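The complex appears here minus one protein chain, its other protein chains still in place.
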Amino acid sequence: MSEMIREDGRKFNELRPIKIEAGVLERADGSAYLEVGGNKILVAVYGPRESYIRRLLEPNTGVIRCRYNMAPFSVDDRKRPGPDRRSSEISKITADALRPALMLENYPRSMVDVYIEVIEAEGGTRCAGITAASVALVDAGVPMKDIVVGCAAGKVNDEVVLDLSEVEDKEGQADVPIAIMPRTGEITLLQSDGDLTEEEFQKAIDLAMEGCMQVSELQKEALMKKYSTE
Amino acid sequence: MIYVEDKNLVIPGQILADDEYYPGRGTFKEDGKVCSSLMGLVSLRNKKIRVIPLKSKYVPKKGDVVIGKINDVRFSMWDVNINSPYSGILPAFEVFGRDKKELNKVYDVGDVLFLRVIDVDEVKKAKLGLKGRGLGKFKGGIIVDISPTKVPRLIGKKGSMINMIKNKTNCKIVVGQNGLVWVKGDDDMEQLTREIIHTIEVEAHTSGLTNKIKNKLCLAIDGELPVEETDEEFVLEKPKLQNFKEELEQEEREKAEAEVQDDAGEDGGSEEVEAEENNDAEDKPNFYDVIKELKKKSQNKKDKNISYSDNSNNNSFILNNR
Partner (left out) sequence: MDIVPEITRESITSLITNDKREDGRALDEHRDISIETDVISKAEGSARVKLGGTQVIVGIKPQLGSPFPDTPDLGVLMTNCEMLPMADPTFEPGPPSDDSIELARVVDRGIRESELVELDKLCVEEGKHVWMLFIDLHIIDNCGNLFDAAELAVMAALKSTKLPTATIVDDEVVIDEENTFDLPINNEVAMCTFVKIGDKMVLDPNLSEERVASARLNVGVTREGRICAMQKGGQQPLTKDDIFAAVNTAISKTKELVEYL
């Protein structure tokens, strides 16, 4: 593997600096704040709770609904408020990424709402959102088989690298965001966007999974820090 | 092989033990390992592992006593919010028997009641009733809410915590298993009690909490720390749990009298029945009776998550079945 240095000085397998904090909001049942590179993400969880959207409910289990939203001031050119096609897609795959970990059989006909707010965006917000959402779900006391974690790998200058920054994402050749359940290594989210050989793709998955395992430790630390006694 | 100790703080997905252990509440078994499904504290009894969550939503269970708020009055029942993903209903029949009455003249929207869950249907909707000691409508006081999983901690072993607060603040306190707490006393004491209850909620998973709370209460009320006193002395006192009943009783009696004068014979039904019941019960139920009752229940129901352990000296977070 080459020792190429990336535009921000990172090694190919190095994550951007990450900070995670659990339980940051008063009203929400659970919440988390996450910073990775220039991303600032806030997540609130409500539920399991009664929902009036009856068509979404299931008779023998609880359901999860996610809303990924970018603040108008989170990007260089002001984004118009409200959902667009991109955020709707991310909302959907985020719910799908988190769902396999949730154990909601004991909460039939209930709804868990996950609200992901991107306060500032700098590449990789969907993975950051999933990572923060999992911490918020644990904070809310939602039963789970595992704490889902997200991380991306990609291809920049013909090299497979971990955790693309905004610049790398724009100029790079491919981006592969994934989310996993770290205990089993099962993949709950996978997208791939760009040009990769089969070998590069496999390398990207391996690298992204390594990244996920690192982030997973930080999730656990954040939760333990919030609730352990001095 | 076990990877954790009793009272360890664990998180979802964490592997707790191998095959020879049994997965209890808050855990699941996968690939021959017992794993936690919650963030909470490990509770180890013999070969059974459970995880007591730090936070959880109340799911109604038959036999629980809960505090509920009337959300709506309908043709033959009240809709009751019981601080849960599932709402409760109080059928008119449970209150009036076969008599026909106007429901909102008895309990109206916004009223807060102490109720028993008499049944839970397959979609977890709770059927509520008022038959039993101390059940009925609250008059005055404040409502404090805590996570239902902290209820046993608020009560303390053999009621030590709750009774200490009652003695010190002179407040009447009723705890619903759904995490709602009714407090009535002097204005300032109500607010102090609210603060104390919130402290207990936040610090429920820490040890030495009873003493911490005792100090806080004494400092707030007497302006000084308490003289050394052992926990046993506290436990030996026999304070009354449901003594808010006196109040209820008295008010119901007054109301009944007033209504008899106003409108002879109009009122009746359960409230009067209840008042009578209360009049009969000269020897008021003390806390131990309630505990005994609860213990009996928790023995009957193996997976009951609230019971009272008395084997520990350090007052740490123990909610195990015996």
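Labels for the chains are A and B, by order of writing; each one numbers its residues from 1.
The criterion applied here is as follows: a contact is a pair of C-beta atoms (placed from the backbone, for glycine too) under 8 Å apart; a residue touches a chain by one contact, two chains touch by 3 or more.
Remember, predicted model here, so these are calculated numbers, not experimental data.
Chemist: When the whole complex is taken into account, which chains on show are touched by the absent chain?
Modeler: A, B
Chemist: Out of A:E117, A:D139, A:D163 or A:E200, which touches the unshown chain?
Modeler: A:E117
Chemist: May I ask which residue of A:A22, A:L42 or A:L223 touches the chain that does not appear here?
Modeler: A:L42
Chemist: Tell me, which residues in chain B touch the chain that this view leaves out?
Modeler: Chain B touches the chain not shown through residues 69-71, 81, 108-112, 138-143, 187-188, 190-191, 194.
Chemist: May I ask you to list the residues on chain A that touch the chain which is not drawn?
Modeler: 25-28, 31, 38, 40, 42-44, 46, 49, 67, 69, 71-78, 81-82, 113, 115, 117, 119-122
Throughout what follows, only the chains that are shown with their structure count from here on.
Chemist: Going by the contact rule set out above, which residues of chain B touch chain A in the complex?
Modeler: Within the complex, chain B contacts chain A at residues 9, 11-13, 15, 26, 28, 30, 35, 37-39, 53-57, 59, 85-87, 123-124, 147, 149, 205-207.
Chemist: Where on chain A does chain B make contact in their complex?
Modeler: By the definition above, chain A touches chain B via 29-30, 47-50, 59, 62, 101, 103, 106-110, 138-141, 143-147, 181-183, 220, 223-224, 227-229.
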